[in-house]
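A single protein chain has been omitted; all remaining protein chains appear in their positions.
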Amino acid sequence: MSEVRYTDQHEWIRLDGEEATVGITKYAAESLGDVVFVELPASGKAVTAGGGAAVVESVKAASDIYAPAGGTVTSANSALEKEPSKVNEDPEGEGWFFKLKLSDQGEFAKLMDKDAYAKFVDSL
Amino acid sequence: MSMNNQGRPTGAGDPNRRRPIAPGTVTSEVLGTISGNKGLDHEESLIFELDHGAVGVDLPDVKVGDDRLGGMRRSARIGLPGLSEPEVIRHYVRLSRKNYAIDSGLYPLGSCTMKHNPRLNEKMARLPGFGDLHPLAPASTTQGALELISQLMNWLTTLTGMPAVAMSPKAGAHGELCGMLAIRAAIAARGENRKRVLVPESAHGTNPATAAFAGFTVDEVPAKPNGHVDAEALKAKLGPDVAAIMLTNPNTCGLFEGDIIDIAKAVHDAGAYFYCDGANFNAIAGKVRPGDLGIDAMHINLHKTFSTPHGGGGPGAGPVVLSARLAAYAPIPLLVADDKGLRLIEDMTAAPDGAKPFGRMCAFHGQMGMFSRALTYMLSHGRDGVRQASEDAVLSANYILASLKDVMSAPFGDGPCMHEVLFDDSFLQGTGVTTLDFAKAMIDEGYHPMTMYFPLVVHGAMLIEPTESESKESLDRFIHVLHTLSEEALAKNVARFVGAPHLAPRRRLDETAAARKPVLRWKPDALKQAAE
Partner (left out) sequence: MRYLPLTSDDRRAMLARIGAPDVDALFRDVPKSALTSLSTFHLPDTQGELEVERHMSKLAAKNVAAGAAPFFCGAGAYKHHVPSAVDHLIQRSEFLTSYTPYQPEIAQGTLQYLFEFQTQVALLTGMEVANASLYDGSTATAEAVLMAQRVTKRGKAILSGGLHPHYAETVETVAGLFGPMQRTAVTPGCAEDIIALIDEDTACVVVQSPDVFGLIRNLRPIADAAHAKGALLIAVVTEIVSLGLLEPPGAQGADIVAAEGQSIGNGLNFGGPYVGLFATKEKFLRQMPGRLCGETVDVEGRRGYVLTLSTREQHIRREKATSNICTNSGLCCLAFTIHLSLLGEEGLTRLARINHAKAVSLAVRLALLPGVDLLPNAYFNEFTVKLPKPAAPIVEALAVQGVIAGVPVSRLLPHDASVQNLLIVAATETNTDDDFDALVGALKGAL
């Protein structure tokens, strides 16, 4: 059974057993506008919670994607390199960015759940 | 993710976005004419598509049989097109007519200073003694050029009240780099290791980019609600690891930072240096000397304040004036006078006593072609004309503010502005019109838009800089158009805004497609097909 959590920087993270998948939320994808390029982390890269892990670019803005929790990158969604539009079309599905092996699942547990994130977005 | 909202929204959801026709296709259906042209506006192919093996120069066909090329002779054709002179001239004349220009209309780009470009400047720069002079010609044959540089240096140091100036930087950003490298050298000479540079959030993007480029880390200083830098927050950030602050004055909100002398003192007391971005010097030239404000280094955009033309994006020139604390670190080449006349010191090891140049910014001696234009501008204006130009620029911006603040929202409109006036998009809230739409509608009215979405400290920024070059009648016409457009937006008559411009050589362009699959050069059809 997978579980999804959210950050106040508008990343989502879904935990399936040992492995977590990270992407940006629908709210973030809509705020960015048309995504034209993503820069993905290499497998094996160590990331820390809140540290930069990827970059997403629209025509006029470049934004860092932060790792919601620390760990090691196990794979990245290379389909985005050819089709960055997937981030706009399906941000919380096919538009995922990278997968992580978490070093501390406690960090995951501290993140916002779906309802908390929805309230957070409403407050913006 | 970092919600970087520095840019503007693009593409998505644009109701006017239609399915594109294949690139290059021009149909009479679209334009309504047989040729695809619209009166004086001609559709024009790429020069490569006009190739028919002609030649636009007459040169003898010299055979090189026994060459001395060491076996490195080119093995393949280059692939350049061949056209005659009349074809080349027509091609570029037609292209030129698709451009807006200050010569054809008011160009209110805030922070960019699109003022009149006198033609005398062009003529002087082309005198053979300047334009046809080699940078490494013997010193005895270049005394007039060195004298010109010396005279320009005197104008720049006198107007700024600073003791020294480095002339070689080739543009504003290059000047910033020069100033920051001088600061770096001065700190190193003190045996210190200061790494942090304070930059207000309203700064031009070049400031943080330059600081990083020069090996510093950037620490942002917030703006106060009144558009000024938060001097207290800035002072609180000062410390033994701070190398410098980079401040623009007048700032990018079009306001003079009145606390500047106080800030400079605090910066110096903390052992740091004060870099001033001189992009807006044109508001105060002849009125205020940056040297009196405690500034240590400031670049001067000769292409803005002293009207060497922008040329569609360059070339510029960015000499940097330096305080006594930084003067010794100016880069080579250095201009010195001795009994034989003026000469250049072009080598680090030959620096005179006391000079500790940090290095070299570029080959040769800087943008001489811009120096001759800037000096011509200065001599034409004189000190009185330079002062009057600053006053007229400030007067014109305030006239626009006074005439439009009843309909447009001026976040800092209570007091006077300097040479540019900032509006935000709060007056457009709920109208269905965005800053971008509003600006693009100006194109249909025959005006170049103002600077949009910059500075970042207000929402949907519109920054208008009229310069001193507009007559009152021209300003009144411009004000009338903006006033009426604002009323139209407030009345929710959105048709003229959404999807504008309708009447320009091109309508809105698909920047998303350009960035997703970059096409950065022409390729022959055969190559294109092979790639697909």
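Read from first to last, the chains carry the letters A and B; within each, the first residue is number 1.
Heads up, the rule we're going with is that a contact is a pair of C-beta atoms (placed from the backbone, for glycine too) under 8 Å apart; a residue touches a chain by one contact, two chains touch by 3 or more.
Source: prediction; values computed, not measured.
Listed residues B:37, B:388 or B:426: the one in touch with the omitted chain is B:388.
Screening B:33, B:471 or B:484 against the full complex identifies B:471 as the residue touching the chain left out.
Looking at B:396, B:409 or B:434, the residue that reaches the missing chain in the full complex is B:396.
Seen from chain A, the chain kept out of the figure touches residues 37, 39, 57-62.
The working rule: only the chains that are shown with their structure count from here on.
Chain A and chain B have centres, each the mean of its CA atoms, that are 37 Å apart. Taken together, the chain A residues at the contact with chain B in this complex read 9-11, 24, 28, 30-31, 33-34, 36-37, 56-66, 84-85, 88. Those residues of chain B that touch chain A in the shared complex are 1-12, 511-512, 514-516.
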